[in-house]
Each structure stands twice: as C-alpha cells, then as structure tokens.
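Entry: subunit A
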Amino acid sequence: MSEAEANPHFRPVVKTKALNVIYPAADQPVHALSNIDLVIGKGEFVSLIGPSGCGKTTLLRVIADLEPITSGTVFVNEMSPSEARQARAYGYVFQAPTLLMWRTVLENVMLPLIIQRRPVQEVQQIAKEQLAKVGLQGFEDKYPWQLSGGMQQRVSIARALGFEPKILMMDEPFGALDEITRNHLNQQLQELWLEQQRTVVFVTHSISEAVYLSTKIVVMSPRPGRIVDIIDSPLPRERSAALRDSEAFIQLAQQVRDALKDGAL
Partner candidate 1 sequence: MNISLGVAKRYGIPMTVVLGIVFILWYALAIAMNAQAVIARVLPSDWSVSQLVVACWNMSRPVLPTPHQIIIDIFNSMTQWPVSSPRNILYHAWVTGEAALTGFVMGCILGIALAVIIVHSKMLDRALLPWIVASQTIPVLAIAPIVLVILGSLGVTGLFPKAVIAMYLCFFPITLAMVQGLRAPPKLQMELCHTYAMTPLDTFRLLRFPSSLPYLFPACRVAIAAGLVGTMVAELPTGAQAGLGARLLVGSYYGNTLMIWSALVVASLLGLSLTGLVSVVEYWVMRTRRIA
Partner candidate 2 sequence: MDKVTLQLKWLPQAQFAGYYVAKEKGFYKDHGIEVTIKPGGTDISPVQVIAGHSADVIVDWMPDALAARESGVPLVNIAQIYNRSGMMLTCKKSSGIHSPADLKGKTLGVWYGGNEYPFFNWMAKLGLKPGKDIHILKQGFNVDPLLRGQADCISAMNYNEYWQLIDAGMKPDQLISFPYEDEGVSTLEDGLYVLAPDLKKPAFVSKMAKFLAGTFEGWNYAVKHPEEAAKIVVAQDMSGAATLAVQQRQMENVAKLITYANTDKMGYLEPKAYHRTINMLLNSGKATVIKKDPGNSAMTHVVWELAKKE
C-alpha cells in the first residue's frame, strides 16, 4: 500500500487486481499486460510512462471498457468498467485526433454534450469556452481538415474537457504538438485539474511532462507489459512553470528515468 492510499481521505476510483491481457495471435500470443495491480484515487493525476509497446494504451483501454481482459479484476467506482461507461464516467482523448470530418470544430466539441440531451444554448456556450481554453477561438466554424494536426488534437482535448467526465483518460494527447503549445496546454490542464479535482489517467512518452503534471507516475516496461514502479510525486499539488527548474523536479525526473532504465534491462 502506497503512502497516498494510507490517507484516510483516499477514495479509490480505479482498482485493478492481477489484471492480465493477452492478445491472441497466429504465431505467438502477446502478453500485453501482466499482473497489473493498480489503485487510482479520486482526484489523482496518474501518468503512465514507458517505452513503445509496454501496454500503456492497453491499460487505458481496459479501464475504459474498450478492451476485454484475459484474467483478473477491474473496478471503476465500485462498478465494472462497462457500467461506469454506461454512467458516462469517461472522457477519452485518443492518441490520434478523432474528429468527425463532417462536423465543424464547434459541433465536434458539442458532440458528447448533445448526446446527453442538454439544451443547445448551454451546449454551445460550453463548447465555445472550451475551445477558447485550448486557444482555438475563431476556428469554431472551420472543418477539421482545415486545421493542422496539432490544432485537431487540441479540439479533441477541448471536447473531452467540456464533457466534464468523472475520469479523464488521455492517451498521449500532446504527442503531435510543438513544445511551446505543449507546455502551454500542460499548464492549462494542470490548472483545470486543480480547479475541478478531476481524476486523470494520462499516457505520455515525455518524462518532464509526466513529472510536471502527475501526482503519481506509473512506470511500465514491455514484454510482458508490466508495472516496474509506482512513484508518488512529492511535489505540491499546485505547479508553476518555475517548478521545472527546481531541485525536486529534476530529482523526480531522474528517478523516473532510472526506473525506465531498470525496466529496460
């Protein structure tokens, strides 16, 4: 049991026990996730980090009921992932922007709200705000193909945020962005998370991004996909740009780097 879990206020949102996912294959089955035990508390910001093919995406997908499991248990808010999904607990940002090309940017952001049958006025209002937050005001009436890849991904993010889901799942959302925009969005995401105390599960390849954003960093390793270390962040919940140069930050980054190296052996 980790430090955070010992906290009396700790309320688990995601709980996996002896979780295994094996992809059947003609030649040799792939053991994508092996014996994953993971507890994510309410309001935590958890980053999954690890080399390509270590099962980060798979773990995210399992939690979001997008992938069946081979053995073990997964609970989300004391429910099965499927029930949690039906209760519309998830906001998912995929690795690639997943926009509907026949809807304008604004209509894309409105999508999850519309299916909740909220009033159109309100929905538009929210969608516009969210677009402004990711720096896309003025692009509301463009179509996705009129935007660059990075802009498209920002629309996806706005869409997931507007939805106000209990759990925000993000699979390398900033992979396609340049460093400046990326840092900017990191900061936005941080503020948002602080403000709304949402639970976030976040996949990244970037150590500094993981360290900057997370309260807990899950370091994974491939073949078979497993957790090699779970690092609770000693950093304060509130983070500023200055933090990046702090001693604690650099030390934590090094710790993650070491864990990654250990896993690779």
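Details
By definition in this document, a contact is a pair of C-beta atoms (placed from the backbone, for glycine too) under 8 Å apart; a residue touches a chain by one contact, two chains touch by 3 or more; residues count from 1.
Quick note on selection: all candidates are chains of the complex that A comes from, given by their letters.
Here the structure is a predicted model, which means the values were calculated and not measured.
Screening 1 or 2 for touch with subunit A: in this complex the touching candidate is 1. On subunit A, the positions that touch candidate 1 within their shared complex are 64-66, 85-88, 90-92, 94, 96, 98, 100-104, 111-112, 114-115, 143, 145, 163, 169.
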